[in-house]
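Note sheet for the following structure.
The complex appears here minus one protein chain, its other protein chains still in place.
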Amino acid sequence: MRELELYYGPQHLGMVGNFSITLNVEGDRIKKATANPGYLHRGFEKLMECRTWMQNFPLVCRINVVEPDHIELIYSMGVEKLAGIEVPEKGKYIRSIYLELARVASHLFGLWAYSNMLGFDTVANWAMYHRDLILDLFEELTGARVYHIYIRPGGVRRDFPDGFEDKIIETLHTIGGKIPDYNSTFFDNRLFKKRTKGIGKLDRENAKKMGAVGHAIRATGMKYDIRKIEPYAAYDQVEWDVPTRKGGDAYSRLLTIRDEMIESVHMIFKLINKMPKKGTVYTKTPNPFKWKIPEGDAYVRCESSRGELGLYIVSDGGKKPYRAHFRTPSYSHGLTILENILAGEDIADVGNIMMSLYVVAPEIDR
Amino acid sequence: MDRNKLIKWIKTPAKMGNKYSLHAVYFCTGCGIIEIPPTITTRWDAERFGVTPAATPRQANLFLITGYVSLKTLKSIIRTYEQMPEPKYTVGFGSCPINGGMYWDSYNTIKHLDKYIPVDGWIAGCMPRPEAIFIAVTHLWKMIDNDMADGYKKYRNNYDQYRANQEKVLGSLDWPPLFK
Amino acid sequence: MNDLKQKIEMAFDSIDINIPEDNRMIINISKDGVISILSYLKNAGYEHLALISCVDLINENEFELVYIVSAYMKRDDEFHDREKQNIIIKTRISRKKTRFMTVINIFENAEPYEREIYELFGINFQGHPRLKPLFLEIEYEMPPFRKNFDTRKFVDDMFGNIPEIEGH
Amino acid sequence: MHISEIILSPLLALIVGVFFLGLSRKIMARIHWRYGPPITQPVIDIIRMFSQKSVSHGNLFNFGIIFSIAGSIAVVLFIPFGRIHPLSNSGGLLVILYIMLLAPLGIALSSGEAANPNSSIGISRKLLLTLGYEFSLLLILLALMTHYRTISITEIVALQQKGSWSLFRLPLVLPGIAYILILPAILGVRPFEISKAPQEISSGPMVEYGGTYLALAKIEHAFAIVIGISLFVNLFLGGANNLAFFFLKVLLVFILGIFINAVFPRLRTEQAIKYLFGIPAFLAFLGLVITVLI
Partner (left out) sequence: MSLALILIVAFSGAIITYLAGKVSSKLRKTIAVVFSLALIPMIALLFGKNIETPLFEFLGLRLILRINNLAWIFAIAISILSSLSVIFSLIYMKGKEKVDFYYFMMLFINAAMIGIVFSGDLVSFFIFWEMMSWATFLLISYKRGPALAAGIKYIIMSIFGSMAMLIGILFILNTQGTLIISQLAGNINLSLYNTIFIMILFSVAFGVKNAILPFHAWLPPAHSEAPSPFSAILSGILIKMGTYGFILLLYVIVGVQKLLSLPGFTIVINILATVTIIFPTFVALIQEDAKKLLAWSTVAQAGYIILGIAFGTSLSVTGGIFHFINHATFKALLFLAIGAVEYRTNGVRDLNSLGGLIKQMPITFVAALIGACGLIGVPLTNGFVSKWFIYKSLILNKSPFLAFFALFGTWGTILYSFKLIHNIFLGQTPEKFKSIGRAPFSMQLPMIILSLAVIIFGIFPGLPLKAINSIVVSFGLESLNINLWGLASSTGALNTINIFTAISAGILLVWLLSKLGSKAKSVNQDDTYAAGTSVPQDRYHYTVEFYKPLYRVIRPYLKDIVDIFYTLLADWIKKISSKLRKIYNGYVGNYVMYIILFLAILIFVQLKWSLW
């Protein structure tokens, strides 16, 4: 009876999302961790096969509740590629601005979750408050706080309302003004460094082997970012940089996230400056009830806030997708990497490591 | 003094406690959980109403079913619900627990949550806003005042039926029946 | 892209490669060649397994397994063409004999993907260390992602029969 | 030793403790930019918990928590609040040190029977943390006792009333600073909130407590806060001549503790122990050496 089996989740304050990790523990060290997903499995891809191409939009955004926007985008990109639809210039810019806002909101959510894991209520509350400011922008733009369904094949649903750009800039300035506060209470806090440095270490070789993407691999120094590698929307129109760190531990991942947020905000300012003032925001598509898409398959990918997001989509020439399979970043992070790097760590660091990898459970289960 | 009045007078503090101190089980059953952090943090501050997350079901008296319930989750929900001390209140959050919502044809989510555990109130919508949670809480207060939030009694009285329904979808459960 | 195509065609015979668009290459290969082409590609620098998917081609009575690999960056801060490329390897197995080889030895993160396909399509990956259910709590009469599993009928049968709670 | 004092002092400690719980939630909320719950929220919580039907895991589960609060009440009787000190002449500081044990021991035994590893881990962490801060605390108390040549706490308070506060007396400055450094550990607030750690081990020893037990555990917590701070106030801040002044000092120290709680994350167990064996222990040791030499 040396080993103890401890359940971390699904009903656990340290678990963000409906996910469970079974820890085999000796003393307070983890011998083996077994990820146990499936609490959120709805059979999305099966359900998509029963719905028409346009009906699927409300469905796909619910794959990831933290950041539905990139899922909308990837599905639109897949449909556009299969149907051969082009996005107008302004539509591309609006998509980029919108997606970067979503990225900041998502990272703030991640910051909430992470600081919560460390018992850092104060920062958690601030981060959630600032995320809400961005959600207010979304609400004005799209009418919904969480599931926006703003991106559609051929562009976006509607143009920015008047003065919306100023509102974005104002909101981002409000948030940006608090960055020194965040730094002094959280990122530069000595105890924060103590808690995170050297935890959940993932070196370059293992990261590659286990399919790490996003900030998990950027924290080992590689500028692996789909927005740069295979630019979509308007990411190739402005200058920006991919922030990286060297350590590969939870600390580096967190700082990568912080730098990414700041970089995104700068990018939004540049995009707003460069955005064409006039022009359509979407290309017209056929009647959604009769819309058939030619036979074929496609693989598209984009960079979500958690890493490379992909979609393999097959059409048999009918009204409905024949098969769609999402490659979500949390899949490898939450199942392969998490299981591997949790072994040998402290019980106290499970939530810590999980949130530093930013594992979002619904994305795994789909 | 009237005997009933006296009993009511004695019972009132407990009712007041139940009303203004709702400790919610922290269980992210579905996508509705995304609106819980805003609710309990700075913007909406549910602690004003006495609503705070509790660490374990033993310490809680409010169960927010936040979103669709897959079969695997249902098992955990039943276990968690049974571990909560009475009186306990359940609120279904979002349209999915009401009738399946947009997953009405999914093979892995249950459609009517109230067939498996009692639900005292529903918040419709996908996604309901944080304000809706507060409306639900105030409604729950009224129900507690009028002794209408009696799902736990219903569960106790009709336990056989609930258990039969649970076993119908989940096969056998890992734990013995709660009430005999 | 074309260089790679030539190289692969040199190394493997009876292989069908086409390049439908920039940076996408589709390789159709018989099921015996999957392991060797994947390890060949890995050695060629395509170390990132993005996805393993499965398509149920019910009309042809076959499953199509799809492996998508891409490359990590050669240098930390220089962008090359190679990273843009996604190579899609397709192979078909019979719907009757649902058995295939595992590729965990080549790509470690294939483990959950194969487990998922085992569970949702019922394809048995031989050599996989833990082919246990990943997502599902109960057993279905047929792996639910197969095309002939009618989810609406299943829902009607299963959840339509649950009685309401009576009495108070 | 009057019977009225014996009744009054635990009651006072309870009221102040519960008030502190409410106050801490309010202040924390304000630091979070929130409005915060009403200050009576802990009272409402406790009433609610008392009315809930919980589960019991056995007789020790029931008895341990009762024993724990009884221990706390006993400690309160030994600690002077202003001029109220019903039992402080029955054994002095050494007895206080030992009776302070009863509260954690009671909880440890009670939650041990809950058969939950989370609570066991919590207890193990709690005991280790106690060992960590007790190292410095013992040195500090010994410096005090050596300096004042008595083990009676009322004597120490009386001597401070005549002269200056211990915190500002030459040989006791270092132990005083060390005490301030370990005070968060004694109160169990962040960064030393390791025994509860809801995000790690689901509130540790309290994991199986519900209903009445949780209410009792809350009350115990309220007592623990008052005891931890009153001891500091009595030993280093000169105690006080009347109640109001005494509790004002306690309140100030407590608010300081809340601010610390708000701006630090939780440490890991071994980091906490390392910290406690580090600077505070060194300062306390130095202080004791100086006290002995002078």
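A, B, C and D are the chain letters, set down in written order, and residue numbers restart from 1 in every chain.
Here is the rule we use: contacts are C-beta pairs under 8 Å (C-beta built on N, C-alpha and C of every residue); 3 or more make two chains touch, one makes a residue touch a chain.
Source: prediction; values computed, not measured.
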Whole complex considered, the hidden chain contacts A, B, D
Hey, which of D:Leu170, D:Leu252 or D:Val292 is the one touching the hidden chain? D:Val292
Return the single residue from D:Leu23, D:Val43, D:Ile123 or D:Leu181 that touches the missing chain. D:Ile123
Using the definition of touch stated at the top, determine which of D:Leu174, D:Val189 or D:Leu216 touches the missing chain. D:Leu216
Touch with the missing chain holds, among D:Ile27, D:Val55 or D:Leu286, for D:Val55
For the full complex, which residue in D:Leu12, D:Ala114, D:Val157 or D:Ala262 touches the chain that was left out? D:Ala114
Touching residues of subunit A against the unshown chain: what are they? 1-5, 7-12, 15, 20, 25-29
Where the unshown chain meets subunit D, residue by residue: 10, 49-58, 60, 62, 65-67, 69-74, 77-78, 87, 89-95, 97-99, 101-102, 105, 108-109, 112-118, 120-121, 123-125, 127-128, 130-131, 134-135, 138-139, 142-143, 145-146, 149-152, 202, 207-208, 211-213, 215-216, 268-270, 273-274, 277, 288, 291-292
Considering the whole complex rather than only what is displayed, give the residues of subunit B touching the chain that is not shown. 27, 56-58, 75-77, 79-80, 83, 174-175
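FYI, only the chains that are shown with their structure count from here on.
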Specify the chain most distant from subunit B by Cα centroid. C
Any idea how many Å lie between the Cα centroids of subunit A and subunit B? 30
Rounded to the nearest Å, the gap between Cα centres of subunit C and subunit D is 59
Roughly how many whole angstrom separate the Cα centroids of subunit A and subunit D? 44
Using the touch definition from the top, which residues of subunit A touch two or more other chains? 12-13, 38, 41, 43, 46-47, 50, 125-126, 129, 365
Two or more other chains touching the same residue: where does that happen in subunit D? 32-34, 198, 202-203
So which chains actually touch one another? I want all the pairs, not just one. A-B, A-C, A-D, B-C, B-D
Note which residues of subunit A are touching subunit C in the complex, please. 37-38, 41, 43, 45-47, 49-50, 208-211, 213, 217, 221-224, 228-230, 244, 296-299, 301, 308, 310, 312, 314, 322-323, 325, 327, 331-332, 335-337, 365
In the complex with subunit A, residue positions of subunit B that touch it: 25-31, 33-35, 37-38, 41-43, 53, 55-57, 68, 70, 72-73, 76, 80, 102-103, 105-109, 126-127, 129
Seen from subunit D, its contact residues with subunit A in the complex are 28, 31-34, 117-118, 121, 190-191, 193-194, 197-203, 262-269, 271
